[in-house]
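All protein chains of the complex are present and in place, except for one that has been dropped.
Lettered A, B and C in written order, each chain numbered from 1.
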Amino acid sequence: MKEIGVGIIGTGFMGTAHALALVTAARLFDLPARPRLETVVDPDPVRAEAMARRFGFARHAADWRAVVEDPAVDLVSVTTPNHLHRPMALAAIEAGKAVWCEKPLAPTTREALEMTRAAEDAGVPTAVGFNYLRNPLVRFARELIEAGEIGEIWTFRGIHAEDYMADPDTPWSWRLDPGAGGGVVADLGSHILAMARFLVGEIAAVNGDLATVVTDRPETPASPVRRPIEVDDVARALLRFSSGATGSIEASWVAAGRKMRLAFEVTGAKGTVMLDMERLNELRLFRRGAAAGREGFVEILAGPEHPDYAAFCPAAGHQIGFNDMKAIEARYVIEAVAGGRPFSPGFAEATAVQAAVDAIRRSATAGGWQRPADILYEAGGPT
Amino acid sequence: MKEIGVGIIGTGFMGTAHALALVTAARLFDLPARPRLETVVDPDPVRAEAMARRFGFARHAADWRAVVEDPAVDLVSVTTPNHLHRPMALAAIEAGKAVWCEKPLAPTTREALEMTRAAEDAGVPTAVGFNYLRNPLVRFARELIEAGEIGEIWTFRGIHAEDYMADPDTPWSWRLDPGAGGGVVADLGSHILAMARFLVGEIAAVNGDLATVVTDRPETPASPVRRPIEVDDVARALLRFSSGATGSIEASWVAAGRKMRLAFEVTGAKGTVMLDMERLNELRLFRRGAAAGREGFVEILAGPEHPDYAAFCPAAGHQIGFNDMKAIEARYVIEAVAGGRPFSPGFAEATAVQAAVDAIRRSATAGGWQRPADILYEAGGPT
Amino acid sequence: MKEIGVGIIGTGFMGTAHALALVTAARLFDLPARPRLETVVDPDPVRAEAMARRFGFARHAADWRAVVEDPAVDLVSVTTPNHLHRPMALAAIEAGKAVWCEKPLAPTTREALEMTRAAEDAGVPTAVGFNYLRNPLVRFARELIEAGEIGEIWTFRGIHAEDYMADPDTPWSWRLDPGAGGGVVADLGSHILAMARFLVGEIAAVNGDLATVVTDRPETPASPVRRPIEVDDVARALLRFSSGATGSIEASWVAAGRKMRLAFEVTGAKGTVMLDMERLNELRLFRRGAAAGREGFVEILAGPEHPDYAAFCPAAGHQIGFNDMKAIEARYVIEAVAGGRPFSPGFAEATAVQAAVDAIRRSATAGGWQRPADILYEAGGPT
Partner (left out) sequence: MKEIGVGIIGTGFMGTAHALALVTAARLFDLPARPRLETVVDPDPVRAEAMARRFGFARHAADWRAVVEDPAVDLVSVTTPNHLHRPMALAAIEAGKAVWCEKPLAPTTREALEMTRAAEDAGVPTAVGFNYLRNPLVRFARELIEAGEIGEIWTFRGIHAEDYMADPDTPWSWRLDPGAGGGVVADLGSHILAMARFLVGEIAAVNGDLATVVTDRPETPASPVRRPIEVDDVARALLRFSSGATGSIEASWVAAGRKMRLAFEVTGAKGTVMLDMERLNELRLFRRGAAAGREGFVEILAGPEHPDYAAFCPAAGHQIGFNDMKAIEARYVIEAVAGGRPFSPGFAEATAVQAAVDAIRRSATAGGWQRPADILYEAGGPT
């Protein structure tokens, strides 16, 4: 059986998630190729070694270039902070390797576009970790929409709210670095914008606002020195889709009590479909026209009739978890790298998401409606 | 015991609700005066007579002026379509009567301001039927906020979604008449804007968008002729509050599956409080700082410890309904008319809500952030 | 218009609820007769006078016999503690008056049967306040069942849990008096047994268990003396219905956190219907056979298409409350007294409920399956 050598840069939550996802996917799906864990990288050799041992990587390294230069590696997973994605991805692409990068793809549309073009020029497959699109019920929601079951789409509302930055004493980090593309509109906003595009399509224009509610934070966990914060804690935007639908998104990392509330509600002429990732195994579907007194939202539990669920369990309602969505992502990454259909969302799609992020930023600064297409055009991309 | 003569203009859902609310309030609360049902008005004498008989009005009439001219009437309820509020209220005020008017107060801020000034000049009490503010749990939410239990307020999200106009064959009506102040931003948006102000305070600026999704409707239920629609089916706005908090509202009357989804989520530095009127007896409260593993939203069931609930039931969880909120409203209307503290929201507050509505309309047309205070100023009101 | 003179014994939660229900029903429904509030009774003259004044009773009294002897009274509401129902109802019946009695009807089946026979002999209408059966969605659930929409009924599960006795320092009261028919199986169990019968029919046999978890309580609120408790705090029973369906009920008044959790789940060969009174405006309906991936419980919001709802509001989702269910009950009480169809549940049905209560008690003492029909037979009733 064909094999695909994998190198993973990063051993944090996402690095581990990528590795586990590959391991799981190879066991639960009929993959066209078997992922072979080659090299794992972490600047901390103890962490690198521990992860190599646990997951069975052949090698580990402190310098990410080890992965890029490893001839046994066909696919490079990039799970480092946002601003490091570009150099790593470009080097991997230059070395002819496929790249599986965490979101957001890059701090700016320009960088994202550069990465996309490099991959296209090199002809290497790319993938970006918008893993919530892999939820079987999200896929099913899109199928319902595409099949016209809720009619012409009229409105979209998307929220991604968490509270991991709600404590004003949570210290400064790269997520708060404007130079590194920090801010919630990039960190969580990119997820909900990707969802909006996945379900409703191209975003023609955005009209946004950004707010910083925690205005300074400790330099480091222990530090008495507080550093001013220049990035957004809350981002909101009104949306106009190319299809004519309208909508809104909100992203917040200071939403007390919310842990993983990526939620959407899509309404069309014939019905509504909605989901909240804090209950990722439940989809709610309303269709107009039920018999008198019997109208209502149907609470659908994820089951084997929804895409990819059956690999995990033959029975509905038993539930999949976060890592299972990542395993589904890994399935399609491996299929793409093995030569099947292109993976989506790849770099091009992630660049479009980034253009929407940047359009919201511009709108918040310059005011009014801004077009992601203009952002993309100015960055040198397609209009 | 002191009595207050009441005249009600309108016998529809709201006219009936006002009458029932007065009847209920007089029985469940210790009112300083007893409402006495004097005159009810409906152009259809059969309806007027039926309501008079059922509720025990002393008289009924087809012409609303009968109420205004009735010397036995101290309080006039105006429950007619929006554009009729002004002439009726002004006549009632001129006759020295208190006015309890349904929302929205008027088609425009200018008219609302005129009504407010007239009432102030005449020194008559006014009340506007933003009845959802009367929900004991909404009152309690405000008390929590005012007491600082969720800290400095950072964000607000408000939605009022229903689907009574979702069917493209629902015919044209005054709600769709731009000249009469039609459109969802007025019809439902006013409710959620009133809620935003009630919970978070003055709205400094709005940045909005309006969308019409059903572009024509039958002239009449039976008509084959379809009339173009010029008002909004969906309204959205980003908000900036004077306090520095930010937020958003959305109003839709084409939200398939939503029947009474007036929902808000207010987040502060220490917690979050939220409520959805489709479960009007449940408040969710999250406060940061719980013991490890025990953090979460508390689902609070309305009970006698919340404002006004005890009058309906001595035990929590037994639930009040829509008409009970209206009865609470009636309680405070009667108290205000009897000489107690001013009722809020009265005309002045409803005018401020209308200014926010008009600011969203202007923003949707002219673009960018618009200040309700400017709308008010241009209408001749306070800056 | 025909009028029905009403006397109400009791001014507590239920006395007030009866009075308000009559007032509301007369205004929202097209009744064949108008209730006229004649006499209200409370041993405390201040309370009696206050309620008379608020509700407009013509008279008030301290002795309940005043109501029974009042020639202007056609209908007597009995809202006193359980053990007082019998003498009051018998006196009212003897005086030829209709009786609307709160549940449970009597401390024992024998007494309930005596009351039923007296009413039948006198030919007076009777009604018992199992108000939860009046919930429009409960009525609708029964219609669904009767129409076969969930197929042959296989199972029933019913719970009525509250926590008003959960505090061990809640003092002794008549509800705890075994001589007065105290205990939760009577107080709350009767509600859920009435529900079981309403939805699934005759209960052929029960197999029950009773538990006392708070074994002594203060004699009075202030008392240091604690009185041993002899009645049940928790009651459970397995059920066998005459139809062949099986099920269970549980009643508890020490269920920490439950305020009004009267919940049922009825499953048949084709589906399931369920409701929880803590969300009394929501019914969940599952029907087998939906298209692939679209199966699930439908969350139905109470609306005008469900029995009696439209009188309160022309739109779904706006919600009715506890007192509205009582107003619906009052509607049918008045219709019955005015000469329409018999009210159900009347005394005969409440006697059957009481027989089920007593069968559970017997089962808990003597063990094994006990038949309510045997209890009834031994009490001198029909087999």
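Definition applied: contacts are C-beta pairs under 8 Å (C-beta built on N, C-alpha and C of every residue); 3 or more make two chains touch, one makes a residue touch a chain.
Only a predicted model underlies this, so the values are computations on that prediction, with no experimental measurement involved.
> Which listed residue, A:D177, A:E278 or A:D374, touches the chain dropped from view?
From the options A:D177, A:E278 or A:D374, the contact with the absent chain belongs to A:E278.
> In the full complex, which of A:V78, A:C101 or A:L301 touches the chain missing from this view?
The one listed residue touching the chain not shown is A:L301.
> By the contact criterion defined above, which parts of chain C meet the unshown chain? Give residue numbers in ascending order.
Contact residues on chain C toward the absent chain are 150, 154-155, 157, 159, 163, 166-168, 207-209, 211, 213, 233-234, 236, 238, 240, 246, 248, 250, 252, 254-258, 267-272, 286-288, 295-297, 367-369.
> Given the full complex, what residues of chain B touch the hidden partner chain?
140, 285, 290, 292-301, 303, 305-306, 316
> Touching residues of chain A against the unshown chain: what are they?
So the residues of chain A touching the unseen chain are 1, 13, 16, 19-20, 23-24, 26-28, 53-55, 162, 164, 258-261, 277-282, 301, 303, 312-324.
Basically, only the chains that are shown with their structure count from here on.
> Would you identify the chain whose Cα-based centre sits farthest away from the centre of chain C?
Of all the other chains, the one whose centre lies farthest from chain C is A.
> Please work out the Cα centroid separation of chain A and chain B, and write it as a whole number of Å.
Once rounded, the distance between the two centres reads 41 Å.
> Where in chain C do residues touch two or more of the other chains?
Expected reply: 301, 303, 316.
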